[in-house]
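Only a single protein chain was left out; the remaining protein chains are all shown in position.
Naming follows writing order (A, B and C), and every chain is counted from residue 1.
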Amino acid sequence: MPEPILEVSGLTKQFGGLRAVHLDLTIDAGELRCLIGPNGAGKSTFFRILSGGMRPDAGTVRFRGRDITGWDAFRVARLGMSIKFQVPSVLEELSVFENLHVAAEFRFGNRGGRRRAAEMLEVIGLTERADHPATWLSHGEKQWLEVGMASVGEPTLVLLDEPTAGMTVEEVKKTVRLLRRLNETATVIVVEHDMNFIRMIARRVTVMHQGEVFAEGSMEEIERNEGVRDIYLGKGAHYAVRR
Amino acid sequence: MARQRPNRRDFLRTAAVAGGVSVFPAVLRHRPSWAAANTVPVGSLLDKTGGINIYGLPAIAGTEYAVAEINAKGGLLGKQLELIQYDTQSDIANFPKFAKKLILEDQVAVIHGGITSASRESFRPVIDEYKQLYFYNIIYEGGVCDKYVFVTGETPSQQMGPLAKYALKKYGTKAYTVAADYNFGHISWKWWDIFWRNGGGLEPVAGAKRGQHVGKVEFIPLDVTDFNATINRIQEAKPDVLMSFLVGGAHINFYRQFAAAGLKNKIPIISTTFGFGNEHIVLDAKEVEGLVACYPYFDELDNAQNRALKAGMKKKMGNPSYYIGDAGAESYNGWHFWAKGVQKAGSFEREPVTKALESGIEWDSPMGRVKMDPASHHTIFTMHLAAVNSKRGWNVLESFPNIPPTETMQLCDLIKNPNQHTQYQPK
Amino acid sequence: MSLDTAVIMVLEILNSITILVLLALGLALIFGMMRIVNLAQGEFFTVGAFTVLASTRYAHLPLWLGMLLAPLVVAGLGIAIERAIIRRLYGRPLDVMLATWGVSLLLIGLITVTFGAVTQGIPFALGNFSVGRYQYPEYRIVMTTVAAGLMLSVYLLFRYTAFGRRARATIANPDMASAAGINTPRMFMLTFGLGAGLAGAAGAIMAPIVGVVPTMGVLYIARAFITVVVGGPIVLLGTLSSASALGLIEALISRFPLFTIATAGHCTPPPCEISIGGSAFFGQIALLIFAILLLRLLPQGISGFWRQRQ
Partner (left out) sequence: MRRVSSAELLSALVLLLPLLAVPWAFKPYTANVLAVYMIYGLLAMSLGLIWGGAGIMSFGQTAFFGIGAYAYGAIGLNLINRTQQTHTALLGGLAAAALLAAIVGYFMFYGRISDVYASIITMALTLVLFAFAVSTGGDEWVIGVARLGGFNGMFGQGESSQNIANFQIPPVTLWLPGMTEPFAFKINRESAAGYYLVLGVSVAVYVLTRALVRSRLGRVAVAIRENEPRVASLGYDTRFYKFALFTIAGAIAGLAGMLFAAWGRFVNPDRFGLAFAASTVVYVQLGGRASLLGGFVGAAIIGHLTSYLAEVVPFATIPPDAGPWITFLMEAGRRIVREAPLLVQGAVLVGVVLVLKDGVTPPLFRVLARHRRWGWWLLLPAVLVYFGHRVACQQADLCVF
């Protein structure tokens, strides 16, 4: 019986009169969970609260058995949670290698960090671009670099916000391989719009709507769910079609 | 100093510890360049730019005029003066820097200049270190007693004696004091306290009324521009007379705000600094008319030397209403004092010139008769008490010949004790 | 404290507040709307004062005309600077700060080249009135009235005119506003001009009581910034509340000594002690320290704190 690694209960965030997030959620260790929902469903806000970038108005977040509600981002990260932001936020002026080095150095020190960074370069396939400033990378390459940065510190939980946005089909396939590999050692939560991608990776899917958990289940169950189709798939079908 | 080095090991340790070479051979030659040439370099350090240039520009004009005049009359000892000026930009850090440049690089025969006491004190150590002849040509708080320094500006007792006597006779015994918050203001206040309580002298003056202070003396930083609270405190204290040691551009506002509060005709002002920065020209006559000050020089003085100076300066500046002012006249006098010393000594070297000046040089300047006091290196003036008139000028009320800088003279004797490089303050 | 002293005290506080409001209003507008720090604001103030000086002394215009002219001249200058320099730097707040600082130094230099570094005065005619033992200049009351008038006009401008509506839309969301057809670069330019004009007006009004000198802006700029930063994001409310709080502190500490510390110097007359409070210097220090403490407690400023509470 797997342990729950993340328990969210009664988590609430209001913006003015609008309730952006109001949910309960449990993630088990080792899961690869997909979080979907239409625009404005509160997924990114939820991530920002989890990772310590934003304080909730009410509710608690427990991670690895500890109450981390309202913690600073760096403390959450030290406990083993890492995040890839929705907008690529690599360190533009630093080289690709330095980006990974900074990310790894925290856990493994200078020497160890160098070794891990070099290994990660292989994994994300950017070895040849190691000395280029991150700002020279293509959009897809930046996404991989970010996934690399999020996972090089050997976290126990990785949050990925739209890791395939703007990628070609080939690139998406490579990302799937990356995620599978990442999931061998860490629990992963992915927010995505791309249904093909989700079908490729997902075991369990949670649908968010207006800040709340609307449905939860396997991909087949979700696709069969009438309500989900109404709020999301119907409207979001063009995503699937377009790709 | 290329001292005998104890041994090689010691030297290496010293050098290593000190992070460099700590001894430096005295190979650099020191030979005044004017020993052979036809010109003699002389130096001047004045603020041509920045906030202090209201005093610097008149002093520069006086300096240039005096040097040109000396050169036009054939120079000194057959040599023309080569005036080297650096603009100290109202930044005190520039004074020691350019003083070093004048001494080490230009090897000047004399340095004139310095305006604020702060600037003078910043480079007086340089003067002393290199034993350089130096003239300080401006009103200041008194007490400098330095073998290498000559002062041609007036000091507190020269101004405060006449002012205190006049105010006690004319206005009353209760005084309130406002002063600029730096050493000039603080030391002036100390002297003023003595002069005022003694009725116009360093010792109690027989038969004179004794002054007293009301309220607490107020020291005002140089950048303060709003005097509302100060003016209200003055009103609370109800003095018979207000003594002002205010200095600089920002403080000019005091007089205007004082007049705006309707106090000009209620509380008369006396000052040792007003007019010196041409305050009476900046302000409107109706704001300060009747204010009384005491200086050795006013453009209004009527004598042959002053008429010549005024005509010459107006021509040089290309301005028929040019106002020379105390600062300009004292710079002019400073250069002429030095020239007379050089002529008497027959040399540009410091020691003979100092000796010549210590013989008590005396001459008729545009200010009237002035004399160098041998023991204190300060100047004995004819002082003039004057009130601001309605035409942005002065009416001379009374003149006092032969006024000595008593406070400095009583403490400083550079003939008897030549190794002094200090500044005395009232006890 | 007798009644007349109390009245004078209140007038002194009012005077401190007035000066802070005059200094900060234009700056707050620019900072609040454009999120840029304009370090040349002090020189806009100076140019305003010099406009009055030039128009009365050299062009022999009446004083009131010079004072009306000043905001227009400075607004024009502000617009020119916005177009020439600041426009190229939007999105780079630190660079705007540096560039405007450079503009500030250039303006000081150019004014000095034109008018000289000498302090000049603008005489004025108004009289004074008596409060018990005291006499107080009427002009300071005029200043307070004008400051209140300027605040009210800015309020009306933003509340009731088309310009105000567009400006508020631009503050709220520049992208949305430009999508809705508002010419946002033009709004920024006009706002900058307006903020500059307000500084020019302040300089013109204060010119008669302070000496007019090229470096006069430098004396005030720090206080203006502190007022704006403490005030926070809501322009008028923030400026008024922070000017009131800071002006009160400044006037009170300037007047009343709090306590003394004995030291080992040689003083005339003895004893040697440092009196904390009771001078203009401690008034300014108290203002700055109070501002820093307040910012530590309310990083968003006073009005930001109120906005959060709502």
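Heads up, the rule we're going with is that contacts are C-beta pairs under 8 Å (C-beta built on N, C-alpha and C of every residue); 3 or more make two chains touch, one makes a residue touch a chain.
None of these values were measured; they are calculated from a predicted model.
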(message) Quick check: which displayed chains does the absent chain contact?
(response) A, B, C
(message) Can you say which of B:His186, B:Lys264 or B:His336 touches the chain missing from this structure?
(response) B:His186
(request) Specify the residue from the set B:Glu105, B:Glu203, B:Glu351 or B:Glu398 that touches the hidden chain. (result) B:Glu105
(request) Return the single residue from B:Asp87, B:Glu236, B:Asp284 or B:Glu349 that touches the missing chain. (result) B:Asp87
(request) Name every residue on subunit A in touch with the hidden partner chain. (result) 51-53, 72-78, 82-83, 85, 89-94, 98, 101-103, 105-107, 110, 149, 153
(message) Touching the absent chain: which residues on subunit B qualify?
(response) 1-3, 6, 10, 13-14, 17-24, 26-28, 30, 48-49, 60, 64, 83, 85-89, 91-94, 96-98, 100-101, 104-105, 116-118, 121-122, 124-125, 128-130, 146, 181-183, 185-186, 219, 221-223, 315-316, 318, 417, 419-423
(request) For the chain that got dropped from the picture, name the residues of subunit C it touches. (result) 37, 85, 88-89, 93-95, 97-99, 101-110, 112-113, 218, 222, 225-226, 229, 263-268, 272-274, 279, 281, 284-285, 288-289, 291-292, 295-296, 299
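We take it that only the chains that are shown with their structure count from here on.
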(message) Report the chain ID whose CA centroid sits closest to the centroid of the full protein CA set.
(response) C
(message) Which chain has its C-alpha centroid farthest away from the centroid of subunit A?
(response) B
(message) Can you work out the whole-Å distance between the CA centroids of subunit A and subunit C?
(response) 48
(message) Roughly how far is subunit B from subunit C, centre to centre by C-alpha average, rounded to an integer in Å?
(response) 37
(message) Counting only Cα atoms for the centres, state how far subunit A is from subunit B in Å.
(response) 75
(request) Mind pulling the residue numbers of subunit A that touch at least two other chains? (result) none
(request) Could you tell me which residues belong to subunit B and also touch two or more other chains? (result) none
(request) Note which residues of subunit B are touching subunit C in the complex, please. (result) 49-51, 53-54, 181, 189-190, 193, 218-221, 223-226, 228-230, 232, 235-236, 238, 249-250, 252-253, 256-257, 260-263, 266, 278, 282-284, 286-287, 426
(request) Can you check the complex and tell me which residues of subunit C touch subunit B? (result) 5, 8, 12, 15, 19, 112, 117-121, 123-124, 126-128, 133-137, 139-140, 208-211, 213, 215-216, 219, 251, 254-255, 268-269, 279-281, 283
